[in-house]
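Have a look at the structure below, then the notes.
Every protein chain but one is kept in place in this view of the complex.
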Amino acid sequence: MTSAMTLAETSFNFAYLDEDTKRMIRRAILKAVAVPGYQVPFASREMPMPYGWGTGGVQVTAACLMPEDVLKVIDQGADDTTNAVSIRKFFQRTSGVAVTERTAEASVIQTRHRIPEAALTEDQILVYQVPIPEPLRFLEPRETETRKMHELEEYGLMHVKLYEDIARHGTIATAYAYPVKVEGRYVMDPSPIPKFDNPKLSGNAALQLFGAGREARIYAVPPHTQVVSLDFDDHPFVASKADHACDICGSATSYLDEVITDDKGGRMFVCSDTDYCRGGQ
Amino acid sequence: MTLLTGGFHDAPRQSARAFRLALNALSRPGRIETVSGAEGPAPLSAAAATLLLVLADRDTPIHLGASHDVQAVRDWITFHTGAPFVAPEAAMLALGTWDTLPRARFPLGLPDYPDRSATLIVETATLTTEGPRLTGPGIQTEAHLSLPEVTAFQENRALFPQGLDFFFTCGARLAALPRSTRVEAV
Partner (left out) sequence: MYVAVKGGERAIDAAHAWLACERRGDPGVSELSVAQIREQLTLAVNRVMTEGALYDPDLAALAIKQARGDLIEAIFLLRAYRTTLPRFGSSVPLDTEAMEVTRRVSATFKDLPGGQVLGPTFDYTHRLLDFTLMAEGELPTAPTAPIRDEKVPHVMALLDRDGLIEAAPQGGQPIDMTRTPMEYPADRALRLQAIGRGDEGFLLGLAYSTQRGYGRTHAFVGELRIGAVTVEMEVPELGFAIEIGEIEVSECETVNQFKGSKTEPPQFTRGYGLVFGQNERKALSVSLVDRALRWEELGEDFAGAPAQDEEFVLSHCDNVQATGFLEHIKLPHYVDFQAELELIRRLRRNAHQEAAE
């Protein structure tokens, strides 16, 4: 590391963002908590990593982080995926907070695409990186229209989409980013977590915050909040996963990554949550 | 106490800690947190002064209830935050005792932008976990908080997703009540 770089790093504000920006984000977070599931617009900043690579989560984490925090960053459930490493390093450099790979030791967990297997506690915040926060976006591309739909609680379009799935495939063909309704009011995109993780959104003891940087939205699910996956009486929601046990730890209940081991059809299944897998061995 | 004193001496870290406690309070209605970092002139409590430093700046018009509309408080807020003073209708933040805040006049948010509502910092003489029953998001079964009354918060809840959000401050302690909380007399 060059001396010029060291100099630059000491000149960063705590957790990178300037205080004005943090205040703006903090105000948005508080409003998001007050209206669970509603997407609060915020003046998202360019971050030193690209849009779409977790800038929303990074801004939310930066606004929440305090010096005493222990931070865990995961991508696809794993601490060692390259983007998780990159984001964890960023906060180590700019805030000096302690980091961990242990879910139980972390006070703030930033995640992309997974909810950890271990139950979270009252003392934890889970920050999701969100690519497209608007659950209705692929049904209606216009913000002006989707905003009106949320205002009027007009979610018929979403049910029509899910029902068309059933008509065509005999089942709801949404496997991730499965839409939910929060406290009986707002339909929300839980970020591209597998629907296997959806039940963990509801009644979670931890505060769940969602940041979408490029789309400039923050939303929240407070602790112990009711989150229901959309479904139909005759086609109830099912949280499914590959019908295997982990080939390393043997867990039959954790979400699995499929790993191709040769070019003759060989494959194995391993926990996507690497910390859980280690603890379960 | 002078104009120049009572602010954060290490704003990035102190405001981070204070924000987390405020966030905790709002995420778990009925929970009381103790904050530190700021000291404002009377009658500003330490908790309210700290909250102001965490939340207020040039972009947050603030309304002062009669209880807190004194020159020393105005000067302190101006010096430390730059927040402009406005009528209730234009306020994003408000500060005062319960009886001095004209609740009906603050922005409640819009049907399509419910986030554009005011946050009220209510200074109270007592703050305990006894009082009306609270249920809703952030509360596992039920919680209790020494609210100044019940009806106003029930009316506010009825406006959901629009509505006001509240912080209650007492000395160095604070609690919060978001619009999503259901309040019942016990």
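So that you can tell them apart, the chains are marked A and B in the order they are listed, and the count of residues begins at 1 in each.
Everything below uses one rule, namely that a contact is a pair of C-beta atoms (placed from the backbone, for glycine too) under 8 Å apart; a residue touches a chain by one contact, two chains touch by 3 or more.
As the structure is a prediction and not an experimental result, all values here were calculated from the model.
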{"item": "Where the missing chain makes contact, among the chains that are shown", "value": "A"}
{"item": "Residue of A:R23, A:H113 or A:H224 in touch with the missing chain, whole complex considered", "value": "A:H113"}
{"item": "Option touching the unshown chain, where A:V187, A:A216 or A:L230 are the choices", "value": "A:A216"}
{"item": "Residue in contact with the excluded chain [from A:L71, A:A84, A:L136 or A:M149]", "value": "A:A84"}
{"item": "Residue of A:F14, A:Y38, A:W53 or A:Y219 touching the missing chain in the full complex", "value": "A:W53"}
{"item": "Residues of chain A in contact with the chain not shown", "value": "13, 16-18, 20-21, 24, 41-48, 50-53, 55, 75-78, 80-86, 89, 112-114, 131, 141-144, 169-171, 173, 175-177, 192-196, 214, 216, 240-242, 247-248, 255-259, 261, 268, 270, 272, 274, 277"}
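The rule is short, and it goes like this: only the chains that are shown with their structure count from here on.
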{"item": "List of chain B residues in touch with chain A within their complex", "value": "11-13, 15-17, 19-20, 22-24, 26-28, 54-57, 59-60, 92, 111-115, 117, 119, 136-140, 160-161, 163, 165, 178-180"}
{"item": "Chain A residues touching chain B - in the complex, by the definition given at the top", "value": "13-15, 19-20, 22-24, 26-36, 38, 40-41, 63-68, 122, 147-148, 150-151, 183, 185-186, 205, 207, 220-226"}
